[in-house]
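Yeah, one chain of the complex is gone here, protein chain that is, but the others are all in their spots.
Letters A, B and C mark the chains in the order given here, with residues in each chain numbered from 1 onward.
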Amino acid sequence: MIKVSIVGGTGYTAGELLRILLRHPNVHIESVISSTSAGTPVAEMHRDLMGETDLVFTDRFHQPDVIFLCLGHGLSRSFLQENDLPATCRVIDLGNDFRNEPVFGDREFVFGLCELNREQIRSCHNVANPGCFATSILLGLLPLAAHSLLRDEVHVHAITGSTGAGKRPGETTHFSYRDGNISVYKAFTHQHLEEIRRTLASAASIGPATKKVNPENVLNAGNSGNQASIDLPVINFVPMRGDFTRGIFASLYTRWNGTMSETEAIQLFKSYYEPSPFVFVSDQPISLKEVVNTNKALLHVGFHNGYIHITSIIDNLLKGASGQAVQNMNLMFGLDEATGLQLKGSAF
Amino acid sequence: MIKVSIVGGTGYTAGELLRILLRHPNVHIESVISSTSAGTPVAEMHRDLMGETDLVFTDRFHQPDVIFLCLGHGLSRSFLQENDLPATCRVIDLGNDFRNEPVFGDREFVFGLCELNREQIRSCHNVANPGCFATSILLGLLPLAAHSLLRDEVHVHAITGSTGAGKRPGETTHFSYRDGNISVYKAFTHQHLEEIRRTLASAASIGPATKKVNPENVLNAGNSGNQASIDLPVINFVPMRGDFTRGIFASLYTRWNGTMSETEAIQLFKSYYEPSPFVFVSDQPISLKEVVNTNKALLHVGFHNGYIHITSIIDNLLKGASGQAVQNMNLMFGLDEATGLQLKGSAF
Amino acid sequence: MIKVSIVGGTGYTAGELLRILLRHPNVHIESVISSTSAGTPVAEMHRDLMGETDLVFTDRFHQPDVIFLCLGHGLSRSFLQENDLPATCRVIDLGNDFRNEPVFGDREFVFGLCELNREQIRSCHNVANPGCFATSILLGLLPLAAHSLLRDEVHVHAITGSTGAGKRPGETTHFSYRDGNISVYKAFTHQHLEEIRRTLASAASIGPATKKVNPENVLNAGNSGNQASIDLPVINFVPMRGDFTRGIFASLYTRWNGTMSETEAIQLFKSYYEPSPFVFVSDQPISLKEVVNTNKALLHVGFHNGYIHITSIIDNLLKGASGQAVQNMNLMFGLDEATGLQLKGSAF
Partner (left out) sequence: MIKVSIVGGTGYTAGELLRILLRHPNVHIESVISSTSAGTPVAEMHRDLMGETDLVFTDRFHQPDVIFLCLGHGLSRSFLQENDLPATCRVIDLGNDFRNEPVFGDREFVFGLCELNREQIRSCHNVANPGCFATSILLGLLPLAAHSLLRDEVHVHAITGSTGAGKRPGETTHFSYRDGNISVYKAFTHQHLEEIRRTLASAASIGPATKKVNPENVLNAGNSGNQASIDLPVINFVPMRGDFTRGIFASLYTRWNGTMSETEAIQLFKSYYEPSPFVFVSDQPISLKEVVNTNKALLHVGFHNGYIHITSIIDNLLKGASGQAVQNMNLMFGLDEATGLQLKGSAF
C-alpha cells in the first residue's frame, strides 16, 4: 500500500483527494494535515464523508511515500522549506508554485499533464499538478502543437464553476451574487497562461505522442527547456465565472491552414489521445455535465470560417486537480494510470 | 415630495429600497447613510443602479420626513439612542428591534403588517416592519385567526432564498455549498415565532377586517396588548434554506373543524384580503416565481385529512422587507398604498 | 459474473444503473433493452458514458440472471405478461407495479427496502424496489415503528429534485419554470403513501431489526400481511418540487411521548441502522449534498415542542432508485451488500 499524506486537508482539493483515495485499492491514507483543524474528525469538515472514515486531522506526518500539497498558491514552497521531507518521499503539488519554476533544492518537478508527460512522470519523484484552466485548454491544443499545426494565435473563452475559487467565502462566490450570474475576470491575463505557453512549447518539441521520445529532451523541453527556438502563437484567453459548482467548459479556435482534410484532423486528435484512458474525442457536440464528477476530458472538433474550433470539458476538481493528481500518483508508483479513478459521473 | 433617508445603505434591503424609491413619484431620497462607505457613489455598491442615480453614500442625514433603518438586528435601537431624531421624523425599522418590544422613549411602534394594521399605520409615526418569514406565515393565517378558526396547532415548513441571510458571505451562503442544496435551520425555534404569535393574538382580538374597528383596541392588541385572554395554538415551524436567491414558499396546515364548507372557507380568505391590493387567493396551485420581484403575496387553500392546507408565497426582499416598508410609508403619508409598488415581476 | 439485462434503457434510472453496473466487479451487462432506440449505441443516449462502453440498445434479451425493469409505472406488469421470462431469472422492478400488489403469477415480490427486509431479499427471486420518497421517509420512521414508538400522526414535508420527474420534458421540468422556483404537488395524496403505510405496518410487526425474525411472518407482514391488527397513524405528506436535479430532503416529526431519554432515542436510531452499510445517523444537522451521487442515507434527530423531528436525505436516483436496486441485487446473489456501491459523492 502507498502511504499517503495530504497537506492542507480542509480545502476543496483535499476533500476530493480524500473522496478518491479512501476508495483507492492501493492507498493507505497515513495523515491529513491541517494546522488549524488538528484534532477534528475529517468527516466533520468534509461532511459527506460521514460513515466513510474515522480519520482525524493532524498537524504532523510520519513516513509517507507521497505527500499531496493542497495549499494556497505560494505556500507549497514555504512548506518544503519548513519541513524536512525524506528524500524518498515523493511530492505532488496541486498549487502553482512549481509549474513554471520547477526546481526546488534537489527536487525537480515534472509538469503533471499525464497525456503529455506520461513517461517522465513514471520515473519522476516530484510533480507539479497542472492548473484547471490550463488542463482544459492544453488538452484542446496538444495534438495541434505536437504536429506543428499551431501556428496562429488562439482565441479562448472558458467558463469555470465556483469550486475553482476555493472554499473561502467572498463577494463573487456569494450565492446571492453568483446564482444566475455570469462575469469575466482576469481577461487576457490569467495566471495559467504561462504554464499553457510553456507546455505547448514542450509539446511542440516532443511531437506526436506515438513517436519514440528521448526523455532527456522531454525533460528539458518541459521544464527548463529550450523553447526559445519554437515560435509559439499568442493565446487570447478570456476566463468567465459560471453559475455552477463543478467543471470547466473551454471553447477555443485557431486558424486552420492545414493541408490535411477535416476528417484527418479529427483522426489526428483521436490518435493522439489513444493511449490516454481519460480523454475522448466526441463526434457529437458535448455539454459540461458529461464529465462532471469524473476524471474524464471530452473534446469536440469542428471547422468554420477557416478556423478549427475545439470545445474541451473537464471537472475542475478532478481532471483539473485532485483526479489528475491521483493519476500522476498512479504513474509514479507503477500502477495502472486509471486505478481508483473509474468514477461514476453525476450526469445530472 | 417625501424626503427620505436610508440608514445602513449598503445592504440588501437598502438596495431594494433604493430600487423602489428612485422610481417612486412622491419621494425624494435625501440621504443614504453608510458609516463605512461614505463618499462612495451608491451605484458603485449597488451596481445595477448604474445610470439611475448619482447619489453618494454619506454619514449624515439632514431633515428627512421619514427614515428607514436597514441595520443589523439590534442596531436600530442603538441608532436611535445615538442620534437625536426630530420628533416629526417618522421611522420605519426593517430590523427586529421593535417588533416585540414596541416602545422606545416617546416612540411607539406599530407592527407594520399592512393587511392587519392598515388603519393604525395610517395614523402612526413609527413602524416595525415585519420579518419575512413572519409575513409569509401570517398572511396564510390571519383570516383564520380573525374568524376564531385557529384553534389547533399549526404545522409550517417554509423555505427561503439566500438573500434572506444578508450580504455578508458565510459558509451557508457560499455558492459551492448552497447550489443544489437544501437544509433545515433553527427548527421550531426561529426568532420570528414571537412576532407571529403576538400578531395572531392581535388578529384574533381584532376579528374580521371588514368589521368596524376601535383603533384604541387595535393598538393595545397589536403592541402591548391584552393577548393573555386569547388561547393561541402552538406554531410548529421548520425553516429551510433553499438554493434560490429570492422568495419564501410557506406550506402550513392546521386542523379544520369548521362548520362552514370548504367553498365558504376559501371565500372567507378572499373577503379578508379584498381591501388589500397585494394579496390574492389563487384557485390554482401556486409556484414561487409568480411573486418574485413583486410586492404581491399569493395564497392557495386546500383541504385534506381534516386539515386546511395553505401555501403562501412572497418575495422576501419586497413584501417580506423593503416593499412592505414602502407600503407602510405610503399609508403613513396618506398616499395610495400601492404607489410605486406596481412592479414588473421577473416571472422566470 | 451475474448476467444482467436492463429494460427501459433510455431513461434516468436505467442510465444510473449503467453507471453503477459498468463498474460493478461481479456483473456482466448482457443487454440494454429499448424498443425505441434499438441499434443506437448506449453512449449516444447516455452521453456521459462515452469511452466507457460499447453497448448498443437492443430489443431482446437472452439468458439474464436478473432483469431490471426501468419502465414507466404500470408497464412492468405488461412486460411480464408479454415476455416469457425463465423461472430462474430474477426480477427487480424499479416501477411501482408490485410494491402494493406483490403477486404476479408465480412471482412474489419482496419490498426491497434493504434496511427492513434484508433477510427476505437474500432469499427471494423478485424485488419491488421502493419509491424514492418512500425510501427517504421510511428510513426516518423505521426505528420508531419497529419499537412501537410511532403512535401519533406524522407530519412530513419532502422536497425532490427534478430527476424524480423523469426524462420526458414538461411544463414543471422546463428550466425557465423550475430554476429558482418551488412548488407543492399532490399534497396529502402522493402515491407513495400506500407503500409507506404498508411498510410501517410491516416494520411494526417485525420489531427491532436485531431481534430474531421469523421469515414467514415477515413475508406476510410485508406483502399480503396481517397489518389489520396494527393501528398505524396517519402520514400527512406534502411533497415539494425543488430547483435542483438530484436528491430528496425529508423533514418529518411526530409526537414524542417516549419514556426513554432523547439520548436513548438517538441511540435507538443508531442501533437500528448498525447493520446497514449506507444509513448513518448524524449528530450534526445535515444538508442534501452530503449524499448526492452516493447510495447513502443520512439522518438527523432532534426534539422540540414535544415532537421528535427527523431529517432524512438520499439521492433519489441512487438510494431512492438504481443504487438501492443494485443493493438488492447484491443481496439476492449473496454478494456483500455494498459491492459496486462505494461511490464517490459529488459533494458540491
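Assume a residue touches a chain if its C-beta (ideal position, glycine included) is under 8 Å from a C-beta of that chain, and two chains touch if they have at least 3 such contacts.
All figures in this text were calculated on a predicted structure; none of them were measured in a lab.
Per the touch definition above, the residue from B:Pro64, B:Pro102, B:Gly140 or B:Gly180 contacting the chain not shown is B:Gly180.
Of the candidate positions B:Glu30, B:Glu290 or B:Glu337, contact with the hidden chain is made by B:Glu290.
Touch with the chain that is not drawn comes from one residue among A:Met1, A:Val103, A:Ala187 or A:Met260, which is A:Ala187.
Within the whole complex, the absent chain has one touching residue among C:Thr245, C:Asn293 or C:Asn328, and that is C:Thr245. Although one chain is not displayed, chain A still touches it through residues 155, 157, 159, 161, 176-177, 179-185, 187-189, 234, 236, 238, 240, 242-247, 249, 251, 253, 285-289, 292, 302, 304-305, 307, 309, 311, 348.
Contact residues of chain C toward the unshown chain are 12, 161-163, 165, 167, 169-171, 173-180, 243-245. Counting the whole complex, the residues of chain B in touch with the unshown chain are 12, 15-16, 19-20, 23, 44, 46-48, 50-51, 161-163, 179-180, 245-246, 278, 280, 282, 284, 286-287, 289-294, 296, 298, 317, 342-348.
Here is the rule we use: only the chains that are shown with their structure count from here on.
Every chain gets a centre from its CA atoms, and the centre nearest the mean of all protein CA atoms is that of C. Two copies of one sequence, chain A and chain B, touch each other mainly through matching residues, since over half of the numbers at the interface are common to both. In this assembly, B is the chain whose CA centroid lies farthest from the centroid of chain A. The copies chain A and chain C differ by a rotation of 180 degrees on their C-alpha atoms, rounded to the nearest 5.
Separating the CA-averaged centres of chain B and chain C is a span of 41 Å. Counting partner chains per residue, chain A has residues 12, 161-163, 179-180, 245 touching two or more of them.
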